[in-house]
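One protein chain is absent from this view; the other protein chains keep their places.
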Amino acid sequence: MIGVGMNLEQFANFIHDYAQRLEALKDTLNELDNRIGDGDHGTNMARGFHTAQQQLQAKSPEDLGAACNVVAMALLGSVGGASGPLYGTIFMKLGGALKNLAQADIEQLIEGLQAAKTGIIERGKAQFGDKTMLDVWEPTLEYVTAHSCDEELLQAVMVARIAALETRDRVAKKGRAAYLGPRSAGTCDPGSVSSGLFFEVLISAWRGGVETIPWETLVL
Amino acid sequence: MIGVGMNLEQFANFIHDYAQRLEALKDTLNELDNRIGDGDHGTNMARGFHTAQQQLQAKSPEDLGAACNVVAMALLGSVGGASGPLYGTIFMKLGGALKNLAQADIEQLIEGLQAAKTGIIERGKAQFGDKTMLDVWEPTLEYVTAHSCDEELLQAVMVARIAALETRDRVAKKGRAAYLGPRSAGTCDPGSVSSGLFFEVLISAWRGGVETIPWETLVL
Amino acid sequence: MKKLINDVTLYVNEMLDGLVAAVPSLQRLEGTQVIVRSELSEKVGLVSGGGSGHEPAHAGFVGKGMLDGAVAGEVFTSPTPDQVFEAIKAVNQGKGVLLIIKNYTGDVMNFEMAAEMARAEGIDVEQVVVSDDVAVENSTYTVGRRGIAGTVFVHKVAGAAAEAGLSLQEVQRVASKVVDSVRSMGMALTPCTVPASGKPSFELADDEVEIGIGIHGEPGIERRSIQSSAETVDYLLEKIIADMKVSADDEVAIMVNGMGATPLSELFIINHHVAEMTKANSLHVYRTLVGEYMTSLEMSGFSLSVLKLDEELKTYLDAPSAAPAWTQTEG
Partner (left out) sequence: MKKLINDVTLYVNEMLDGLVAAVPSLQRLEGTQVIVRSELSEKVGLVSGGGSGHEPAHAGFVGKGMLDGAVAGEVFTSPTPDQVFEAIKAVNQGKGVLLIIKNYTGDVMNFEMAAEMARAEGIDVEQVVVSDDVAVENSTYTVGRRGIAGTVFVHKVAGAAAEAGLSLQEVQRVASKVVDSVRSMGMALTPCTVPASGKPSFELADDEVEIGIGIHGEPGIERRSIQSSAETVDYLLEKIIADMKVSADDEVAIMVNGMGATPLSELFIINHHVAEMTKANSLHVYRTLVGEYMTSLEMSGFSLSVLKLDEELKTYLDAPSAAPAWTQTEG
């Protein structure tokens, strides 16, 4: 199955599955955010992607770019907090790259994800190592860009997973956890975990065959 | 030792001992008041009689009437709550009966206590059985009036003790506990316990030989 | 006991000094626990008070258009007669003084003794006793109802009447009208801890609440499982309205009073349903107060008060007041 990619249906499945997994992981993400932030990251993400999925169903957009925009607007309008503008930006940038496409091949997808990552940096001004979701996006995208053939792609999920878990020992430099200073070390960054899950579900929608990561037991 | 009575020194000892015993019983009285009132009866009484004792020492009044008035004013000025005016009235009435006396015999004392009881009723408008300190004053004075010879007097302590404990099962009709309705049953009335202690310490100052009542274990 | 205090015996003293340090329009009578207006007007004087622990009551309601003096007792303990007497003397401008007393044995006895002292010195003193709490049965065999948050309406209306220049008897008449027209009831999610005792006033399981509480940490008349905000409002409001002579199209004022630890957001959620239910009962809500007016230290819970209005009460309720704890919301 060379030329793996994504069509509208797969994208809708991706959003649907991500929303469901977020709902299931809500308490865990809240608990992580409780320890080093304000305890709402799970609630925020679940609310946002529930809305996104509903809007996607209601509006049935005609191409991937439009679908991404529907998701972006849903997130911007329902999440708030730090994750709202950040995940909103991700889908806005992705939408720009996938404009008018009914189907995207892997290069197009990676290009879109690169634009999304740049968007995160522009919005949040974080660097790799600041204990934010960028700590997952940076290495995962680097890997995907270098290893975009099908078999290797599966490994990207493992890269994202490790990257999310590696945020545990870091001291936060950006976001709410940064106020804790050294006390922020010892807990995985909630946004990194939701981003790790993002890549898990995304790659599963791309090509299938991804084993479900037991985030709850790994991060708590 | 016929003709038992009380002189100024004995009165001062009475106030001193009562203040000390109240301080020791403070938490117990607070706990009783906590269950059916607002939890301050111990604090109120300890504060009041501590002040009374200090004022008595500072002013060294010349006769029993004046001494009672010093105590009354100290209580009125430092207790507040329901017990302030009530115990204040008790000593004001007692002072009226013992006016200009350096020493009082048992009849004079009983007369003074009768006046004090009438004062409680006038101020508080309670009846016997309303679960107030009157539930102790009423039977104890009745007993003392009928059995004022020395040996029998000792028994008055037992009457007061039983009277205080018998308030436990009553439903309060006056005072803060009355607001609880049926829920006020099951706890001894704190003011009745402080009045029971009053008679114990008073009679001990009169004639000695009174065994210390373990109020704490009896009422909790 | 987890509190931001220093010495429990200095609790009231430091609180009163901290209050007058913040509010220049108030002063503390030296050597007393009495707070009076820095500038008194020539009118009938108004004195209220009670135990401490109900802040902003009572000193927070001292100011032009409300009280002239407030007497603070120890925490949850009514003040002593000599203190009340000092307050009466300080605010008396020759036109007499009205005492606004909440119906508790201690408060009534101590204030009445003070009134006797004042009258003995030739000061004209009258009193009203507030008894708005419908949780407590009112019968000749009992002590009568407690006075709770509805008292603040008495302060406001009587204060405006006095400011308007009414005589002592007239101010007393207006105050009594408020007493007759206001009903309240409260509930608690948690107890509170009196500093001097250091122990919670009662114990509640995680799913239990006390209904019909007083304002001194006393247990209520009933312990129940916690219900939703709306169900709780229904329960209290029904008891309150059943006890009032209100009929369709009557105008009322509402007070949603926090007991100390309830977030203002929850009080607004409560008021959301109160507004719906008063509407459903065809009552016109003329004015609503939401906030902390008569608290029980750090107790979590609230009370509802409903005041039936007429034109006279509306006028006095609307009149401006400079008391720091009175919030004037523009109509």
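When the chains are written out, they are named A, B and C in that same order, and each has its own residue count from 1.
Criterion: a contact is a pair of C-beta atoms (placed from the backbone, for glycine too) under 8 Å apart; a residue touches a chain by one contact, two chains touch by 3 or more.
Keep in mind it's a predicted model, so treat the numbers as computed, not measured.
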Check: Of the chains that are displayed, which are in contact with the missing one across the whole complex?
Finding: A, C
Margin query: Touching the hidden chain in the complete assembly: which of A:7, A:43, A:103 or A:148 does that?
Written below: A:43
Margin query: Using the document's definition of touch, tell me which of A:10, A:30 or A:69 contacts the absent chain.
Written below: A:30
Checklist line | Which residue of A:8, A:64 or A:82 touches the chain not shown here | finding: A:82
Next item on the list: Identify the residue among C:32, C:131 or C:262 that touches the chain left out of the display.
Entry: C:262
Item checked: Those residues of chain C which, in the complete complex, touch the missing chain -> 2-6, 11, 14-19, 21-25, 52-53, 55-56, 60, 63, 75, 189-190, 206-207, 209, 226, 228-230, 232, 256, 260-275, 285, 288-290, 292, 295, 297-298, 300-302, 322, 324-325, 327, 329-331
Checklist line | Positions on chain A contacted by the hidden chain, ascending | finding: 27, 30-31, 34-40, 42-44, 47, 76-86, 123-124, 173-176, 178-181, 183
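Throughout what follows, only the chains that are shown with their structure count from here on.
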Checklist line | For chain A paired with chain C, centre-to-centre distance based on mean C-alpha positions, whole Å | finding: 54
Margin query: Could you work out how far the Cα centre of chain A sits from that of chain B, in whole Å?
Written below: 75
Next item on the list: Quick one: report the Å distance separating chain B from chain C, using the average Cα coordinate of each chain.
Entry: 32
